[in-house]
Every structure is written in C-alpha cells, then in structure tokens.
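Complex shown without one protein chain; remaining protein chains in place.
Letters are used for the chains, namely A and B, taken in the order the chains are written, and counting of residues starts over at 1 for each.
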Amino acid sequence: MSTQIHDLGYRAYAGERAGVAWAVRSLAVHSMRRILGLKRAGKHKIVPALTIGFAFLPAIVMIGIAAFVPAVNEFDIIRLGDYFGFISFALFLFTAAAAPGVLTTDRTSGMLALYLASPLNRTTYVLAKFIGIFSVMLLVTVAPIVFLQVAFTLVGSGPGGIVDFVASIARAIVAGGILAAALTGLGMFISSFPKRWGIASVAIVATMLIPIIVAAILTEGADAPDWVMFLSPPDILGKAWEHLIGDPVNNSLALDRLDSTLVVLAAIAYAAVFVGLTWWRYQHIEVDR
Amino acid sequence: MTTPPPPPSSPSQPPPPPPGAIAQPSPSQLQPIPADALVVVDRVSKFFGDIVAVSDVTFAVSPGVTALLGPNGAGKSTVLRMMCGLALPSSGTVSVMGQSPRSNPEIAAEIGLAPQQESVFGHLTALQFVRASAELQGVANADAEARRVLQLVELDANDQRFLPTYSKGMRQRVKLAQAIVHEPRVILLDEPLSGLDPRQRLHMVALFHELGDQGRAVIVSSHVLEEVERFGSNVVVITQGRLAAQGDFREIRALMDNRPRRLRISSDRPRVLASALIGEDNVSGVRFSGDHIEVDTNDVVAFARAIAPLSKRVEARLFEVAPLDEGLESVFKYLVGR
Partner (left out) sequence: MRRERIGNDALVQDLASTLGPEVRPVGAPVISASRVAKSFGATTVLTDVTVDIQPGITGLLGSNGAGKTTLLSLLLGLEPRNGGVLQVLGHDPQSTGPEVRARIGYSPEHHHLPADVQAADLVRHLAQLHGLPAQASTERASDALWLVGLGEERFRPIGTMSTGQRQRVKLAAAIAHDPALVLLDEPTDGLDPVQRDDMLALIRRIGTQYGISIVLSSHLLEEVERICDNVVIIANGTVIRSGTINQMRGGRTSVMVELDSGHERVAETLRTAGLVVAVSGSKLLVDAPPQPDADPYWIHDYVRDVVAWADVGLRRLGDQTVSLEDVFLASNDESNEAMREASA
C-alpha cells in the first residue's frame, strides 16, 4: 500500500437529499422518542412506562382470569365497554404528560425558530408533532384492546370466526383512533399557550375533569336537559368509544340516553376542531429569533 | 599564524518573560490609591468551595469611564458582583466611597447596576420598570425621574408594550436607565452595548462619558475591544482570577516593550525586500502572509529608522507599513496569555 496523507478537511455532501416528508417523519419519530423517554435519562421513562402499564393492566387481569379460571366469564369482571372508564384517568394523565413536553419546550428552548428555518413550515411542524403524539397515544387507546382481543382468541374465549375477529380489531382501531386523535388535538391546543409545560399539564387535566364534574352535576343534580352532555368533551369521547367498540355501558345516565350516531359524530367533530384550533394557533404564534 | 577571531560575546539580554506573566507587584510596590477613588478593591479573593474564582485582586476606580476586561469565566463577573455588594469577598475588602456595599444599605443607594440577566422584567412597561426601581431607591418624584432617564436613553416613556417584547437593544437601554435613575456615584454596566447598532452604541458611549464627567465612576465590562478603546484608555484586566493589568492601556502597551513587535509591510517586490530585511540586526523574523510580509522586530525604533533607506536601496516600493499589535486587542491577548 502506498503512503498517503488524507485530506481531513471539509467534505461536501453529494448524496441524496430527502424532502419534506422525511423531515416530518424525522420530527415525528423524534417526538415519539421524547414522549416515551427513550434516549433520555431514566427518570423520563417512568411516567410513560407507568401509564402504559396501567392502560394494559385490566387487559392483563382479564386474560389472566380467562386463562386460569375459565369458568368465570372475564366479562363479569370488566366489560369491554367499561375499559375506557377504568383507564380514563390514566389516559388523561398520559395526554397531560405527552403533549406539553414536546410542544412547550420547543418554544422556550429556541427550537421552534430552528425548526421553522428547516424545510418544515408551521403546518408541517404541527403535522409532525401530531403524528408523533398520536402514534404514542395509540399505545394506550388501541393497543390494550387489540392485545385483549388477540389474547382472548389465543386462549379460546375470543370472537367466533375470522370475520368477527377482524371486525373486533377494526372496531378497536377506529374507536381508539378517534379517541387518540381528539386527545392529541386537545393536548396540543392547550399546550400551545403557556410557556411552562407544567401549566399546560395541569390545564389539560383540568379540561378533562372539570367538564365531567360540571356536566354530571347539571344533568343529574340540576335536571338539565340531556344534550348538555354534548358540551363535555371527555364524556362524549368516552361514550363514542364505547359505541364504536360495540359494547356501550348503560347506567341510565344522561350520557347513555344520547343517540349513538350523534355521539360518534360529535366525537369526530371534537377531534377535528381541536386539531384545527392547534393549526390555527401555530399559524399565528410568535417565534423568538 | 593569525590570531583566531574573538569568541562571540555572551548574550546580555535576559530572555523575555513568558506571556501573561506580568509580575504581580508586592504590596509595597502597589500604586498608591488615588485620592478621588470611588471604589477600592483591596486584596480581594473569592472562593466557591474549592474553586478559586478570584485571587488577591487589588485596584481602585476613580471617576470617569473604566473598562473591566477579561476572558469569559475568568473572574470578571465575580469581581463585578462583589463591587456592587451582590457577593461578599472571601477575604480582602471592597469599599465604595469608603464603606462596604454589602453591609451598608445607604451605600447601595450610590451604586447603580445594569446586569446582563433580565429575569426581573416580567409584565412591566419600560416606565413602570424604571419607576419601580426609582421608588425602591427612595427617589423623590420617581415618575418624573423615570421619564427623564428614559428620554436620556432615547426610549419612549409612554410606550405601553411590555419589556419582554422589546428588542435586545431597547432592553439594554432600559437597563441603563434603571441603573442611573437614582443618580448613583458608581455605575456598573455588564455588556451594555450588546445588541445595539453602531449609532446607538456611539450614543451610549457618549452617555457614559457624560456620566463620567459628572464625577461618577462608570465601570463597563465589555468584550468588544474596538468599543472599549473609545471609552477612554482606563482599563482593568482580570484573567485567571487575578488582576493582569490596570491603568492606561497605551502605557500598558509601552510596558510590554520586551516583546517583539510585528509589522505588516506591503511592497511591489516582497521577496527582495524580505531578503534585505532578514539581514537586519533588529529583525527577528520575516514571514509571507498573502500579498504581504510580516516582520518581527526586537527594536521598533531602530527598525523604523531602517525601513525607508533599506527599501530605497533595494528599490522596493512601499505600499503599506502598518504595526499589527498596537491596539487594545493585542494588549489583551498578551495579558491573557494567548
């Protein structure tokens, strides 16, 4: 081999350059990693791990019962329709933990200015963040149910035929998808205002809890008409999920009396509105340079 | 048989001291404290646990504009904080007009500080901010005084916008206004010109001089040496936690004579000129740099006498002869050991 000194100077890049889609994907993946605490210190993995674990907990319990005590109908313990109610608090907490972390920090850390100076613009930035948060939300809104159905089928208590099986999975995806979209949109919209992510988190939890309480008081205690429940997004989202899963709970409450189609449409509308509001907010947000 | 040539005489010049090692004068050699000194820092050291931030620094500041210079992280900010009483020296004393700024609140009223940080701006307008500061300092007619200083720094007192929305240059001016509203005798400014455009900077420097002419001590910490040269020539240089030099920087420069000087020469026949220069006793080095020659000389005065006749002799035209290390930047670099 002949002797050489190599030029260690600057190397121009002559390779491929991808477009906006690659940038969106990169930012979405980056956001997902941050939410799950991957590539970060251990303490950032605790809340996501606990919340996801909690979302799967009823499923694991039900499968355990189905597997080891076949005589007991697992659905006596928890009905599928109850699932959302059972883990709803975990869902709200997860939204409150996920969205603010990846939105407010960009604004305070100066990253937003750098992102907007890349091929991303305000719209594709919001899109990338939405995809990232939404994908992780699916882990708690869809994955547990799918897991449940698959596991039941494996232990023999699942839906009868292939068609029913596929249908049940499809329902889980649609129901969980709309729920995830709406929660993501709401979380993003609220996170687009404060400078500190802690404030956004509290605001998100408040936005979930307060309408539930107020709507319950109004309809049950103060005899308000049933349609008041439409004004409570968390109630509507939960109910829509139940309807789509195909196993709605009926406790003779105002929420249960609402027409199922309207409830589902309202949930979809809420999802669209929250996402739209977030997009609008980011079109006008001031960026520090 | 001829006698052998005499042996070369032994060198009589002592080797130059290593850069940055200006000998710390012993206490008996310290310059006497000027009678009009407003701030006296006397053998001050500051430790943060095991870390020595400032080590045995002594200097005095008289009325007028004084520049406080030093590399980042080398103790300058700590010295500044001790001068306005925000920190207490671990040993030694800091006195402002004879008293310690930390233990005497009345003296604190004679000190104005415009720090680099802007954490206290909050939801205030410029007027509210400056007026609040004036009220805190017990200024009578706080509103009128606040308006006066805002006008002095060319800001609109009636602007209703909140401070965080202000541009950097405007925030700098608000900070200066707040620092002078209570007419302090000692004014400490940390990087006050950053973010200002050239005209605004000229205006601010003129303001510093005005304040200095009024008998106040204006101490400006700055990294932009070209600006500092405009403040006047009084500098205090802190590096590695110690006082590297103080006084008129031109005189400091002259004190550095044992270091070779460097000049840039531009000629139509650089190589011919360079060859001739190498033959000169007072030339210690010649290098080519782009179209120019850079010459190092141990004896600037002798070199200055020699360059014109030498160039004429070899018929080299001189486009330019320029000393490369006369300014404050060269002084600074030498002092901080570059």
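The rule is short, and it goes like this: contacts are C-beta pairs under 8 Å (C-beta built on N, C-alpha and C of every residue); 3 or more make two chains touch, one makes a residue touch a chain.
All figures in this text were calculated on a predicted structure; none of them were measured in a lab.
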Candidates A:I46, A:V61, A:M111 or A:I285 - the one touching the absent chain: A:M111
Which residue of B:P32, B:P198 or B:G279 touches the chain not shown here: B:P198
Touching residues (missing chain, whole complex) on chain A: 5, 7-13, 15-20, 22-23, 26-27, 30, 39-41, 105, 108-111, 113-121, 124, 288-289
Absent-chain interface as seen on chain B, which is shown: 51, 53, 69-75, 167-170, 191, 194-202, 223-226, 240-241, 266, 300-301, 304-305, 307-309, 311-312, 317-323, 329, 332-333, 336, 338
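In this text, only the chains that are shown with their structure count from here on.
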Length of the line joining the C-alpha centres of chain A and chain B, rounded to whole Å: 57
